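The complex is shown incomplete by one protein chain, all other protein chains being positioned as in the whole.
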Amino acid sequence: MDPKLIADLYSFIPELTVTGTLLLVILADLSLARIRRTLTFVVAAAGLLAAFAFTIPLFGAEPRSLFYGMIALDPMAVFFKAFLLLASLLVLLAAPGSSELAKRQVGEFYALLAGVTLGMMLLAASTDLLMLFLALETVSVGSYIMVGYLKNDRASNEAALKYLLFGAVSSGAMLYGMTLLFGLTGTTKMSAIRDVLSGAAHPGGNALMLLVATVLVIAGFGFKTAAVPFHFWCPDVYTGAPTPVTAFLSVAPKAAGFATLVRFFFTGLAESHGVPPQWATLVSINWMPIVMVLSIITMTFANIAALRQENMKRLLAYSSIAHAGYMLMGASVLSGDGLQSVLVYLITYLFMNLGAFIIVIEIYNRTGSFELKDYRGFSRRSPFLSVAMSIFLLSLMGIPPLAGFFGKFYVFAAAVNRNLVFLAVIGALNSVVAVYYYARVMKAMVIDTGEETARVRVSWGNLALIWVMLVPTVCLMLFWNPVQRLTSSSWHLFLGN
Amino acid sequence: MIGLGHYLVISAALFSLGIMCVLTRKNAVSVLMGVELILNSANLNLVAFSKYAAGNLNGQVFAIFIIIVAAAEVAVALAIVLSMYRMLRTVNLDRADTLKG
Partner (left out) sequence: MDTSLLSQIVFYFFAAVTLASAAVVVFSRSLIYSAFGLLFTFFGVAALYVFLGADFLAATQLVIYVGGILILLLFGVMLTHKLYDLNLKTETFQVAPSVLLMLAVFGVLVLAMMQTAWYNAGPRQPEPTTAAIGTLLMKDFILPFEVASVLLLIALIGAAMIVRRRAE
């Protein structure tokens, strides 16, 4: 066996741990019915936690490629490994507190969560189109099943079918685009694709084909990150899926999608120069305006569509599409600042968005409803839930000094630094529109009066989780130095030899 | 003489037919058939490029993985379709309208 391969395996321990977790959860699911629920949960949580612990020593590792150039081990990949493991762990902890999942066997759910986590970690690190495709499909197939997990529930089934059909079509289109890139360059390695394309004798000659290939590939990324116009599935799937799965989809696969989008465009279709690197698009394909337009229509469309939503899950679905738009903006400005702003945004988004979803889960447990009208007067039924929800929503709006403000600030600053003031202005205008629909929820909870007035008790598990999300959302600015240091060292990509 | 161009035109036609199938069909199984056409067109591209462009077997290996993925996807899809059929007695997308888009 190749000694290099053995060395690579040492840097692959987090992924191996997650794979082991997947298998152990399946074994634990065969145990006695009485302890099965607890045992599978403990095994899954311990496995993901161990994988997270094994990821920490990898921070600061020498950037290099692993497994014959299939994946990269670089600061960006390590950051996303840790981020995705944390997101999966938080969703896992939220799962037992959901009354939707309580009706079902949960062993397979934890196994699928571990499998999807593995796929996302690989997706964020893929430097080869084949690896990217396989990881993407691992995430997708796992997600389809998780969405359809309530198999006796009509909405959950429909959501799974819709998600699967849209997913299969968009990954097919993406694949076709990838094969065209393979034909243009004779390779599937992103860095080699860049070298061939930038070294071409007539850089303008293949412009049309490159454009076609790029647009097709963007369709795949757009699907995964739910960017307009590839977002059709998103509101329906988010509404039909079990709420913990919705929370998961709105954060983790989206983040992994961004990681791979950034890696593909910055490694494969852009040239870097200088230390720290500055990027410029390849002469033959200027994709920067495409991603920029995508970002603008994504946030604008989603924010406007969110205005008239009456269902909390749909509202948060459109809100998550809008946030994807802001993050795309950070990626589209083609600079280190921009990449850093995406990472900052993801960290803040993780806590505020999951927090909001956990409150939605808790309110559903108590009222059996996701409708905004049943949120009326909730401040009299549970002041804690109302205050916590208001904080998460204010943070999603981007009100200082809450966490969400810093994400938006970094993104807009990155745009201004590249002299793209109009982009920052469009983003800011969008944030103003968004204030309205978030405020509507707060108004319903705090100002309106509802028919029900019975007090609601919050289960201790969800109470603890809400605090776990609330503290970073409120106090992130106090720990700004570590966050700043982490993100400014984590946006570096391994760009190939 | 048969060359790369011939295969590419066939694959482009398969791709367009697949897209058309996906757009016009309401039945979930038909949409899946359209997806299979798209995947086959991508595979044909890969194998043709493997011979004429890259000059190695990497494209063929890529195609093998696509076939594996297609099998996994169809298996999950059919499971969901069956489960849904049990509940609704229909697999037509326009009758799957609990979630209004």
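Per-chain numbering from 1; labels A and B assigned in written order.
What we mean here is this: contacts are C-beta pairs under 8 Å (C-beta built on N, C-alpha and C of every residue); 3 or more make two chains touch, one makes a residue touch a chain.
Just so we're clear, the structure is a prediction, and the values are computed from it rather than from any experiment.
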Notebook entry, point to check: Which of the visible chains would the unseen chain be in contact with across the whole complex?
Noted result: A, B
Notebook entry, point to check: Who touches the missing chain here, A:Leu112, A:Met190 or A:Leu282?
Noted result: A:Leu112
Item checked: Full-complex contact with the absent chain, from A:Arg36, A:Lys151 or A:Arg380 -> A:Lys151
Checklist line | Where the missing chain touches chain A, by residue | finding: 2, 5, 19, 22, 26, 66-68, 70-71, 103-105, 108, 111-112, 115-116, 118-119, 122, 130-131, 134-135, 137-138, 141-142, 144-145, 148, 151, 183-186, 196, 202, 205-206, 208-209, 211-212
Next item on the list: Name, in rising order, the residues on chain B that touch the hidden chain in the full complex.
Entry: 1-2, 4-10, 12-21, 23-27, 29-30, 32-34, 36-37, 40, 43-44, 47-58, 60-61, 63-65, 67-76, 78-83, 85, 89, 91-92
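Throughout what follows, only the chains that are shown with their structure count from here on.
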Next item on the list: Express in whole angstrom the distance between the two chain centres, defined as the mean CA positions of chain A and chain B.
Entry: 26
Item checked: In the complex, chain B residues that touch chain A -> 8, 15, 18-19, 22, 28, 31-32, 34-35, 38-39, 41-42, 45-46, 48-49, 53-55, 58-59, 61-62, 65-66, 69, 72-73, 76-77, 80-81, 83-84, 87-88, 93, 96, 98-99, 101
Next item on the list: Going by the contact rule at the top, pick out the chain A residues touching chain B in the complex.
Entry: 129-130, 133-134, 137, 141, 144-145, 148, 151-152, 154-155, 157-162, 164-165, 168-169, 172-173, 175-176, 178-180, 182-183, 186-188, 232, 235-236, 239-240
